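Removed from the display is one protein chain of the complex; every other protein chain stays in position.
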Amino acid sequence: MCGYISKKSLLPLSLLAIFVIFMPSQAQSGIISDATEACLDCHISITPGIVGDWQKSRHSQVSMNEAIAKSDLEKRVSSSDLPEEERGFVIGCAECHMINNETHTDSFDHNDYTIHTVVSPPDCATCHAVEWDEYQKNIMSKAYSNLMDNSLYIDLVNSINGVQHFSDNAITADIADDTTNASACLACHGTKVTVDGFFERETELGEMTFPVLNGWPNQGVGRINPDSSIGSCTSCHPRHQFSIETARKPATCAQCHKGPDVPAYKVYQASKHGNIYESEKHHWEFNAVPWTVGQDFTAPTCAVCHISLLVDEEETVIAKRTHQMNDRLDKRLFGLIYAHPHPIDANTSIIKNKAGLPLPTELTGGSVSEFLIDEAEQGIRLENIKSVCRSCHSSGWVNGHFVMLDKTIETTNEMTLTATKLMSQIWEEGYVEGLPQGKSVFDDAIEKKWVEQWLFYANTVRFSAAMAGADYGVFANGRWQMSKNLREIHDWLETHRQLKK
Amino acid sequence: MCGYISKKSLLPLSLLAIFVIFMPSQAQSGIISDATEACLDCHISITPGIVGDWQKSRHSQVSMNEAIAKSDLEKRVSSSDLPEEERGFVIGCAECHMINNETHTDSFDHNDYTIHTVVSPPDCATCHAVEWDEYQKNIMSKAYSNLMDNSLYIDLVNSINGVQHFSDNAITADIADDTTNASACLACHGTKVTVDGFFERETELGEMTFPVLNGWPNQGVGRINPDSSIGSCTSCHPRHQFSIETARKPATCAQCHKGPDVPAYKVYQASKHGNIYESEKHHWEFNAVPWTVGQDFTAPTCAVCHISLLVDEEETVIAKRTHQMNDRLDKRLFGLIYAHPHPIDANTSIIKNKAGLPLPTELTGGSVSEFLIDEAEQGIRLENIKSVCRSCHSSGWVNGHFVMLDKTIETTNEMTLTATKLMSQIWEEGYVEGLPQGKSVFDDAIEKKWVEQWLFYANTVRFSAAMAGADYGVFANGRWQMSKNLREIHDWLETHRQLKK
Partner (left out) sequence: MCGYISKKSLLPLSLLAIFVIFMPSQAQSGIISDATEACLDCHISITPGIVGDWQKSRHSQVSMNEAIAKSDLEKRVSSSDLPEEERGFVIGCAECHMINNETHTDSFDHNDYTIHTVVSPPDCATCHAVEWDEYQKNIMSKAYSNLMDNSLYIDLVNSINGVQHFSDNAITADIADDTTNASACLACHGTKVTVDGFFERETELGEMTFPVLNGWPNQGVGRINPDSSIGSCTSCHPRHQFSIETARKPATCAQCHKGPDVPAYKVYQASKHGNIYESEKHHWEFNAVPWTVGQDFTAPTCAVCHISLLVDEEETVIAKRTHQMNDRLDKRLFGLIYAHPHPIDANTSIIKNKAGLPLPTELTGGSVSEFLIDEAEQGIRLENIKSVCRSCHSSGWVNGHFVMLDKTIETTNEMTLTATKLMSQIWEEGYVEGLPQGKSVFDDAIEKKWVEQWLFYANTVRFSAAMAGADYGVFANGRWQMSKNLREIHDWLETHRQLKK
């Protein structure tokens, strides 16, 4: 009988195989705090989905003590002063929703516990302090104010989200309302979440009090939280599993980087990297920290190039983890209205160009250099991203790639300038009112065509060059549309000249 | 040696692991009927693909007796009067293609068996009667006649599918032919499958007779079958595996709910739910019945919100299974031409508005309430879907979400009204002929722009709000296009006024 496995023993073994494959690999040794137990007692039946989600998480299984015992490269926590009294516990409901209550205007009494609904980055920073520090230098953390505190962009927002009416043969437009903005631009940029008092509600467990939250729900990257902090870790680390696998997969970034204005995800999908990811990802290891190039994955995801801690198989560091992200970005491809060196400060609403417009470039071309990083800093950041490329590609390959990107930036900027000259001519000849007349540059049909030149087509072509996503450089909102759009603007101008005659 | 597994024993064990993971978990104990054996004998080499597909199915492995022995929650069959004589057999070729032959005009003699090609919902209803009952109350079951028996929509179909010609400086258009309609609109809506006699053909097995089927192949949701029934279960449960995993995955719904008119799938993909699904689905269990929230999956697919039987881990039912689907839908987002309360009857071709148009809304705004569910019923259905939301989200979260959806319906309806006022003005001033002239409202270029306002952009924005798919609310056929399109219609009107002068 020895060395033979009876039929009876096969079932447990195969179940084990499933367990090993489908469960996170960490040991399950942490203790659940009493407060978290109290939450779970009710919420297992009230919100079983998020409880089940959390049960699959590393948070539910690893105590702070275990987390900080890891080697430097393996460590997923970065704070040096973890609260002593909580170190034996796993990270449960209470550990996040009951921390820093005093700073949260949404804190309220809930079954004899004071809790807050909106967990904010400073709450997460209890354990992940370095990430929070870095993230505040990330332009994304200011996504709310960079949009809503910029007079030009607010005009753009209103021209998109404001309801339009037709009467007396004219179109008029309302100022965009807060709810619409929340459902539109601010879904990605983040809302301002405020507490508008508290209300009582009958529940299965009797009458209970809850805060009235405005701008909620929202998971935008620049959300203004009830504790006045900015950002929302759940944008990329969705509740309540907070899976590093999810954050490392491109579908996460795709939530906001997929549309025609910033089609990074679509370009990635059409690229060789995206091809390999899509075809081979089920063979990869997405939960390993550190993340080993060539072993854990064989083509980059967004996180590989822009965020993750990467090592080779001898654990030599290829790239440090960063939540500043622009650490590895020398330029901002996203043309406003031309591509330009990356801004120095995450707060871009302070930028003004020579013409007095809150833009990092002049409408007539050229960058507003005082607000943008200099060549030396650009060189450092370019080297950061290139060192990731070189873990798979030769220097010649990498340099050849960036030659194409640089040329693309040059030509798309030129095509934007041509469209802008046409637009200026149209304003000058008075067919529509815009900059020279002190009127909106976004409200007329022809102005919207001009916006698409830089916001959709030039951007798409640049992203395509940056990530080698072929057709986005040509027929998929690429050079075809860029060249066609320009001819159509000219055609419009010629038609209106003839009409005038 | 005991307790030690020799190297020799490793291989069978690991193969078992693969087996357990890649095979459906049910036991393989049912008996194949003689008639099905006869089919398989030839078809294993004639159509090996579908035979192999069926072999992987639950149908090939579980007998009716086993199926009905399951507990109520686990049951996948719903008929109370399963045919006694067949209960010991698995569900094979014969059990579906040889049932109800007398009602099928496509029945024919095939190697001494009478069979029919087109398996229809009443055939499936032998075991799945409740699903078939429900499905007939689903608006999708009438997708053929709701389109083809509506004089306005037929005009739309012809304006899209009819071949156009240019001669004598005018465009003329043919009536759309049946084959083109089948390849276009009816690919989703379903064709009318009719039997046009029978023909003989030389086969590897000698001369054989087959029916001549018109409108075939087709898998549309409202297909009219040769037994006069409506619908096609294979739309979502594709042959011959009929996998519940497939039906529960969003790629199934995407077959028809992806285009610019109804971009539900694209919005889902860009949403947080879609992000989690895409990143974590390989850890989920798609074959479990009932389907346990938080355990089997941690974010909803289309089926979770709209169809599936959901329980929590204590097997408390969160939502009942329904194939009526609008059970959980209070409104119809799909604006015809405005979003409105859900129709009472699955047959919408009976609807007439005050102006005499076969539409559930007036062109000038407002719903045709006599054909639509009332507020009480809306409240019940809204509560049904909200109870699914609340298995993961707090009431405050859920209500906040629906506030944004309601506002979006209001504003997109308003933007549709503005476009319609412009269109009416254009008709009135006679630049093109339409409603006032008793002519098609879909054939002119400017009319097509008006259609896109409600059919593409307003719908996209609403779906985006309904499922929180950010960019589809803004730049991806969203509010940007909605506001731009309106300005372009106005621009066209102004140009034509100037031309007239």
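Residue numbering begins at 1 within each chain, and the chains themselves are lettered A and B in the order written.
Convention: a residue touches a chain if its C-beta (ideal position, glycine included) is under 8 Å from a C-beta of that chain, and two chains touch if they have at least 3 such contacts.
On a predicted model such as this, the values are computed, not experimentally measured, just so you know.
Participant: Hey, which of B:M148, B:C256 or B:A270 is the one touching the hidden chain?
Facilitator: Only one listed residue reaches the unshown chain, and that is B:C256.
Participant: In the whole complex, not just what's shown, which of A:N169, A:S228 or A:Q295 touches the removed chain?
Facilitator: A:Q295
Participant: What does the interface between chain B and the hidden chain look like in terms of residue numbers?
Facilitator: On the chain B side, contact with the omitted chain comes from 2-5, 10, 13-15, 17-18, 21-22, 44-53, 55-56, 117, 159-167, 169, 171, 173, 177, 179-180, 182-185, 187-188, 201, 210-213, 216-217, 219, 238, 241, 243, 245-246, 249, 251-252, 254-256, 258-261, 282, 443-446, 448, 455-456, 495, 499.
Participant: Considering the entire assembly, which residues of chain A contact the chain that has been omitted?
Facilitator: Residues of chain A in touch with the missing chain: 1-2, 4-6, 8-9, 12-13, 16-17, 19-21, 269-272, 274-276, 278-280, 282-283, 292-295, 298, 312-314, 316, 318, 390-397, 400-401, 403-405, 407-408, 411, 414-415, 418, 421-422, 425, 464-465, 468, 470-476, 478-480, 483-484, 486-488, 490-491, 495, 498-499.
The working rule: only the chains that are shown with their structure count from here on.
Participant: Calculate how many whole Å lie between the centre of chain A and the centre of chain B, each centre taken as the average of the chain's C-alpha atoms.
Facilitator: So the centre of chain A lies 32 Å away from the centre of chain B.
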